[in-house]
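Just one protein chain is left out here, and the rest sit where they should.
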């Protein structure tokens, strides 16, 4: 069944969305928020696409693999931007993004 | 931090959304799909509000508690409808909905 | 049919989501971004709930009215915060929020 077969990737997407949502809020409270603009924008994009991908997979959508391929690109970009900042939430988000990108690439190739 | 403080409820929301999404797809493949109409409709509503609630909590939104109060009502209704059907996916979804409703009520009262 | 009956409120929700999404991005590019934190956070919340409400109404969900009642509260809060800032995008967003709150209250009372 789709939702079990895809469980690893669904979990990675949910964890990444959580990390991105937390990172966007934490960035807004940093003193150097002006520097965090692209990080916040990508956090919002990434959280949204990860939650959407989790839904597609849980429904066993025929577009699951293709959407995960796209989701991996957003995660990759968000993870690279987050990795440039030393805040703990950015570093944690970068790791969640990298793990999700990898899980999504595996899904996309399946 | 919000996303850790709320982790139990976020996890319950993600699990419930997953179960609802899976249930809606499985219902569409049942022979008695005609009887599953309200179950499918509530599954779609419930998955969407659960994913939204997870996002609000992960961002530490000032509306987290209020939204969880509303989310609990949708989970309750979806769980009761699912519980009426004997399919495994409906019974599993009913349980996920009940657990999420309880977690959301706790959040709403906090 | 639901999606026609609710058309005024669906259109208001879509317009409000658009205005909020635009406002959040524009806020991130302002010099005084540090002051715009709550505005950005509420923009994100409001855009998400408005798009969800549009979906509930378009599907004729049994929770349409209740969700619109909640959506009106978020729109109200977002509109009041936006109204405090003189940026054009904030003022435009405040107006879209007020109109959406009114349309949602009508829906909730129906």
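A, B and C are the chain letters, set down in written order, and residue numbers restart from 1 in every chain.
Methods note: contacts are C-beta pairs under 8 Å (C-beta built on N, C-alpha and C of every residue); 3 or more make two chains touch, one makes a residue touch a chain.
Source: prediction; values computed, not measured.
Visitor: Looking beyond the chains shown, say which of A:26, A:67, A:94 or A:107 touches the absent one.
Guide: From the options A:26, A:67, A:94 or A:107, the contact with the absent chain belongs to A:67.
Visitor: With the missing chain put back, which residues of chain B would touch it? List them for me.
Guide: 24-25, 28-29, 31, 33-34, 37, 40-41, 44
Visitor: Against the chain that's been left off, what residues of chain A make contact? List them.
Guide: Residues 41-42, 44-45, 48-49, 52, 55-56, 59, 61-63, 66-67, 70, 73-74, 77 of chain A touch the chain absent from view.
Visitor: To test your reading of the contact rule: which positions on chain C touch the chain that is missing from view?
Guide: 1-3, 10, 14, 17-19, 21-22, 24-26, 47, 51, 54-55, 58-60
Keep this in mind: only the chains that are shown with their structure count from here on.
Visitor: Taking each chain's centre as the mean of its CA atoms, how far is chain B from chain C in angstrom?
Guide: Between these chains, centre-to-centre, one finds 23 Å.
Visitor: Chain A to chain B: how many Å between their CA centres?
Guide: Once rounded, the distance between the two centres reads 22 Å.
Visitor: For chain A, give me the residues that contact two or more of the other chains.
Guide: 24-25
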